[in-house]
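Structure in C-alpha cells, see below.
One protein chain is absent from this view; the other protein chains keep their places.
Labels run A, B, C, D, E and F following the written order; every chain starts at residue 1.
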Amino acid sequence: MEKTTSPGKFTRFVLSWLILFVVWLMFTSTLAIQEVITGLITAFLIALFTSRFFTCCDFSIFSPVKLFYIFNYFFVFLWALITANLDVARRVISPKLPINPGIVKFKTKLTSDFAKMVLANSITLTPGTLSVDIIDDTYYIHWIDVKSLDPEEAHKDIAEQFEKILLKIF
Amino acid sequence: MKMKKILVISLLAVFGVYLTEALFKLDFGRQFFQQGVKDFYLVTTPMKLQVANVVTAIVVNFRGFDTLGEVTVLFLATTAMGSILYKGRHQLGERAVLFSGSRIVTTGSRLLFPAIILLGAYVFIHGHLTPGGGFQGGVIIATGFLLMLMAYADYSVSHIVLSVVESLAGITFATIGLLGMLHGGSFLQDFLPNGSLNDLLSGGIIPIIYIAVGFKVGAELTGLIYTALNEKD
Amino acid sequence: MVGSPVLFIAVPLLAAFLIPLLGMIWKESIRILPGLVLLYMLVLAVTLLGQVMHTGTIVEIIAGWKPPWGINLVFSPFTGVLATLMIGMGFIIWIYSYRFKNVDFEEAKKYFILFMMLVTGSVGIVLTGDIFNQFVFIEITSISAYALTAFYKHRDSAEASFKYLMIGSLSSMFLLLAIILIYSQLGTLNMADIASKAHLMKPEFKILAVIFFIVGLGIEAEIFPLNGWAPDAYAQAPGPVGAAFAGIVVKAGVYALIRIIFTLFDVSGTHQFLIVIGLTTLIISEMAAIRQERLKRMLAYSSLGQMGLVLVAFGIGTEEGIFAALFLLINHAIGKSLLFLSGSYLVYNSADKYINETNGMGKFLPITSFLFALGALAVVGMPPFSGFWGKFFMMSAAAHANMLLVIALILSVSLIELVYYFRVVNRIYFYKKESHIEPKKPTVNAVIAMVTLGVIILVIGFYPDVISGYLHQASQALLDKGKYIQDVLSTGQLLTH
Amino acid sequence: MNQILEIIGMVLLLIGGIFLFLGGLGIFRMPDTYNRLQAGTKATTLGGMSVILSVGLLEPGWFIKTLVLVIFIALSNPISSHALARANYKRKNYPYLKGGKEYDKYREVYQKEEEETA
Amino acid sequence: MNFTLFDLKIIEYSFFITAILVIMIGLYGALVKKSLIKVVIGLSVFDSGINLLLISVGYITSGTAPIFSPALVKDMPLTLENIKKLSAGMVDPVPQALVLTAIVIGFGVTAVALSLVIRLYRHHQTLNIDEIKNLKW
Amino acid sequence: MLQIIIYISLGFIFTGIFFSTLRFIFGPTAADRTVALDTLTTIAMALLVLLSYIFNRYIYIDIALVYGVLGFIGVLVIARYLEGAL
Partner (left out) sequence: MIYYLILIFFLLLLMIGAAIYSIVQKDLLYAVIGTGLISLVLSVLFLLLQAPDVALTEAAIGVALTTIIFIITIRNTVRFEDEVYQKKPSKTEAK
C-alpha cells in the first residue's frame, strides 16, 4: 500500500476522530447526552484503526481563507452541476443526439491525491466530461463534445475554474 | 432432455396453481387467527422491555435462541467454506500489486472506509431504536473491508485478529445467555435495567447482544470474503 | 436440579466459539475440548434422563418467556432417550476419530468444530419445542453435514456434498413454506400450541402443511423418493462421519417427522402413509443394497432400509409398535455405526473400496473383522444380539395389530440382509487376501470405540431389560399428546423483571 | 418561513423527478457506454440529490439526515462511474468516435502498456 | 399526509401470485438448468420468493412498521390503552423476525454451495451437471 | 398540491426506472448493464427516501443510506471484475 504525504500520526488521528464524530452526529441528528458520549467513544475506537487511511488535510484547513475558498468552490461546483444537467437534458431530448465524443488528456498542477480526486469527481459532474483515468499528473477525460484536442486548451476548458480554487485550498 | 423440461414445467404449474388457490383463501391484509403471539409481543415490547423496535425485540429477546443459532450458522458457513476450499491460499501478493485501483478509487475508498465502518457501528448500536441490527451492521462493516480489498490489491486483513474478534464476540453472546441463567433462571434472560423507551441505553441486554453480533458477523463475513478472494487457481 | 436442557446447546456453542481461540495457545485442545464437552453432555443427559423417568417431563423456557411466547426445550422421556443416544454415539465417534491421521492442524480444527456442531444440531432438533427453532437447528446440522461430506479432497466427495446440499436446501425451503402456512393460520410457532389449536386450521392448509413437512423432513429422515443423496454422502464422507450420519443425523430427521405426524397434526391416514412409505423405502433400499459392489454404499443402502423398517414400526401406531421402533432405532444407531467404523478400516488403503478388497482380512485385522461380523449380525437380527429383540418386538406388535403382510415382509427382508452381510463376512474370513492391499492396523482409540459399541450390542442382546424400561416410558410419552401439550403450556409463570 | 421551504421543496421534487427520468432516458438513448455514463451519472446525481433534499426541506426535522445522503451521493456516484469507465476501457470497448482515431488520446497509453508487458 | 395503500383486491392477490411465480421460476432453474452456478442462482431466487411470501402473509392493510419511534409516541403517555391503540395499526412483526433469520441462513447456505462449485470446477474443469457424473445422480 | 407533485414526480421516477430497465435488458456489454444497475441504485435511493416521506416515518431513511452504500460497493466490485483485477 502506498504511503501518502499526509500529516503526522497525531494530526491524522485527531482529525479523523473529529470528522467521524461529526458524521456520527449527522447520523443520529440529536444532541442527547447518551448519543454524544457513545458517538465520542465509537469515533475514537474507529479512528484508532482507520486513521492510517486518513488522507485529506491537516489543521490549516480551518483557517478562514481556506474555508472561504471551500465555500466558493461549493458554489462554483453547484453551478457547474446545474449547467451540466441542462446540457445533458438538451442532448438527451434533442432527437439528433448532437455529440462528438473523444478522449482528451491534460496535465494538472495539483499534487495531493485528495485534491486530484476532488478535481476528477468535479470533472465527472460538470458539462459533457467524464474522467476515465489519472496516471501520475495526467488526466484522461472522455469529452462528449470535443472542442479541442490540444492539452492546454482542454485544460482551460475543462478544469481550470476548479483547479484555480483547489490550488488555494490544498 | 426436452421431456424432463416439460415434465418439470407441468409439475411446477400444477403445484403453483394448487398453492395459489390455497393461498387465495388467506385474506391478504387481514389476519385469520384471533389470538396469536404477536399481540403479546406488540404490547409487551414497549411496555416492559422499553424497546422501540418490536422486530428487534423478537429477534434478540423473545426468540434470542434463534439468533444464537443463526450466528452459529454463519460461523459454520465460514468454517465450512475454509474446509471445503483448497489450501495454499492466503498468500500475500497473489493478487498482483499491479491491479490496484486507479488513484480516484483508492483515494475515495480511503475517504469512505471509516465512514462506512461508522455507519455499520451506527446501525448495530441503534438496532433497538431504528431498523437494522447486528447482522446488517456486520454486513456493512464487512463490505467496508471489501471496499479496501477492492481498491488495494495488496491490502490484507489479519486472520488471527479476525478469528480472535469472532471468538470473543461469540463467547460474549453465549456468556450473556449463561449469566441470564445464573441471574433469573433461564437462558438469555434479560438481567439489566430496561431504561426508558427510545433512549439509546434501553432494552436491557439487547444492545449488548447486538454489538457482539455486529462484531462477530463483521469479522466472519470479512474472513469469508477474504478467503474466497484469495482462493487461487 | 442438576442442570437444565439448555446446556446441551449452550455449552457446545460456547466451546465451538472458544476452540479457535484456545487452539492458538494449546494445539491439542482442539481435539480434547470437543470430547470433554461431549462427555459433559453425556453425563448431563444420563442424569437428566434418570430424573425425568421419575419426575416427568422437564420443560426449559428460554429468555424467561413462558410458552407459546418464548422458545422452549422439552426433555421428555421420549426426547431424552433420543438425545442421550445421540450424545453417546457422538462421544464414541469422537473417541474413534481422536487421532485423525493425515490431516494438519487447521483441518483437524475444522473437523472437530463441525463434528461437534453436527451432534449439537441434532440434539437441538430433538429437544426444541418450536418449529422455527427446529428449522434453525436443521440448518446447523445440514451445513455441518455438507462440509463434513466434502471433508476429504476427493472429487467424488465434493460431488456427493453438492448433491446433498441441493436436495437439503430445497427441502429446508419447503419446511419454511410449511411454517408460513401454519403461522398464517394459527399465529403461533410453538409445537404444543399448534397441537392444541390444530383443529382451527382450514383442512386444505393442514394437508398442504403436512405435505410440505413430509417433503422437507423426509430428506433428513431418508424416506424413499427423497433419499437419493444418502448413499453418495455416506460413501464419500470419512468413516466416522458416515457413522455419525447413520447414528445421529437420521435419528434427528426421523424424530422431527414423527413429532409432526404424531403430535402436531391429526390428519387421518398418515399412519398408513408411514407404513406404505416405510415399506417402499425398505424394499427398494434392500434390493439396491444387494447389488452394490462397494462396501460403504452397501452399508448406506442397508441403513436406508433400516430406517424404512423404523418408519413402518412407527406407522403401526400402537404403544408396542413405537417401543419396537425405538428399540430398532437404538440397535440401528449402534450396529450401523459399528459397521461403518470397522468397515472403514477394512477397506482403509484401497482406492475404490470394493467389497472384494476385504478378502481375508480376518487374519490380519482380527479384532476389527470380528467386530464387523458382530455388527452385521446385530443389524440382521440374529437371536443373541440386540437386533433380534427389535425385530421380535416389532413382529409381535404387528401381529397384535393384525398386519400379517408386514410380518412377512420383515422376514423376507431379513433374509435379504442376511444374504448380503454374509457375502462380506464370508469374504473376510474364508477368502485369500489380495496381495496388493496393505491392511492398516486400527489405532488404540479406534479399538476402544469399536469395542465399546460391541459390548453395548452384547449387553443389550443378553439383557434387553436394561433399556426397555426407559423405552416403554418413552413410547408412552410420545403417544400421550394431551400430556405433552399440558406439560409445555403450563410451564412457569410469566417471568417478569 | 415554512411555506417558503415547502414551495422550494416542491420545486426541487419536481426538478429531481424530471432529472431522474432524464437519467434513465439518457442511458437508454446514448450510443455507447461512455456517453451513457455521462448522461446517467450527471442526471441521476442531481436528480437524486434534489429529490432527497426536497424531502429534507418539506420535513425540516429530517434535513441533516438527508444532507448525509446528498453528500454520499455526490461522493460515490462519480467514483463508481469512473471505475466503470476505466473498466470498460480495459476490456477494449473503445469509445464511439465521430472524428476518427486521433480523438482518442487514451489509446496511446494503453498501447504503450501493452507493448511493455508483451 | 396519510395515504392508505392496498385498497383494491387485485393488489392483494398480486403479491401472492408474484411470490409463487418467483418461487416456481427459482425451482425451475434449480431443477432444470445445467450450469452449477445457475442452479445456485435458482436456489437464491427461490429464497427471495419465499421471503416475499412470508412478509406478505404478515401484512395488515394500512398498517405501519412495528417500531415505536419517537415521532409515533410523541404526544401520548405510555399507557396500556395507548400502546394497544397504536399496535392495532401495526403489521405482524413475527414473520419479519423469521425472514431476518431465513435470509441470513440462506446466505450461509449459498456461500457453502458456491465454495463447493469452485471445488467441483477444480476437479472437473466444467460446470455442466451432465459431465459431473461420477456418482449416479 | 403537494400530493399532485408527488404523483408527478413518482411518475417521472418510474419512467426513469423503466428506461434503465430497458438498458439493462438490451445493453450489449456487461458495462452497459452495470451502468443501468448503478443508475437504478441512485433512483432507488431517491425512491426510498420519497417513500419514507409518504409513509411519514423518519427511520426509513436509514434504509436508503445503507442501500446506497452497499449498492455503490456492489457496482465497484462488478467494475473491478470487468477490469480483470478482482
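Observations on the structure shown:
Keep in mind that, in the parts below, a contact is a pair of C-beta atoms (placed from the backbone, for glycine too) under 8 Å apart; a residue touches a chain by one contact, two chains touch by 3 or more.
Source: prediction; values computed, not measured.
Screening B:19, B:37, B:51 or B:225 for touch with the missing chain picks out B:225. Shown as candidates are B:65, B:135 or B:152; the residue that touches the absent chain is B:135.
For chain B, the list of residues touching the undisplayed chain reads 53, 55-56, 96, 98-99, 123, 131-133, 135-136, 139-140, 142-143, 146, 221, 224-225, 228-229, 231, 233. Annotation for chain F: contacts to the undisplayed chain at residues 7, 10-11, 14, 17-18, 21, 24-25, 30, 33-34, 37, 40-41, 44, 47-48, 51-52, 55, 57, 59-60, 62-63, 66-67, 70-71, 73-74, 77-78, 81, 84, 86.
Seen from chain E, the chain kept out of the figure touches residues 3, 5, 7-8, 10-11, 14-15, 18, 21-22, 25-26, 28-29, 33-35, 37-38, 40-42, 44-45, 48-49, 51-52, 55-56, 58-59, 63-65, 67, 91, 96, 99-100, 103-104, 107, 110-111, 114, 117-118, 121, 125-128.
Throughout what follows, only the chains that are shown with their structure count from here on.
Via touching contacts only, the remaining chains, with chain C excluded and nothing moved, are held together as one piece.
Of all the chains shown, the one with its CA centroid nearest the global CA centroid is B. Rounded to whole angstrom, the centroid-to-centroid distance between chain A and chain E, based on C-alpha atoms, equals 39 Å.
Residue positions of chain A touching 2 or more other chains, listed in rising order: 23, 27, 120-121, 131, 133. Residues of chain F in contact with two or more other chains: 2, 53, 58-60, 65, 69, 76, 80, 83-84. Contacts from chain C toward chain B in the complex involve residues 4, 6, 9-10, 13-14, 16-18, 20-21, 24, 60-65, 68-71, 106-107, 110-111, 113-114, 117, 124, 132-133, 136-137, 139-140, 143-144, 146-147, 150-151, 153, 158, 161, 181, 184-190, 200, 202, 204-205, 208, 495-497.
Per the touch definition, chain B reaches chain A in the complex via residues 102-104, 106-108, 110-111, 113-115, 117-119, 121-122, 125-126, 148, 152, 154-155, 199-201.
Residues 19, 22, 25-26, 29-32, 34-35, 37-39, 41-43, 45-46, 64-65, 67-68, 74-75, 77-79, 81-82, 85-86, 89, 95-99, 102-107, 109 of chain D are the ones touching chain A in the complex.
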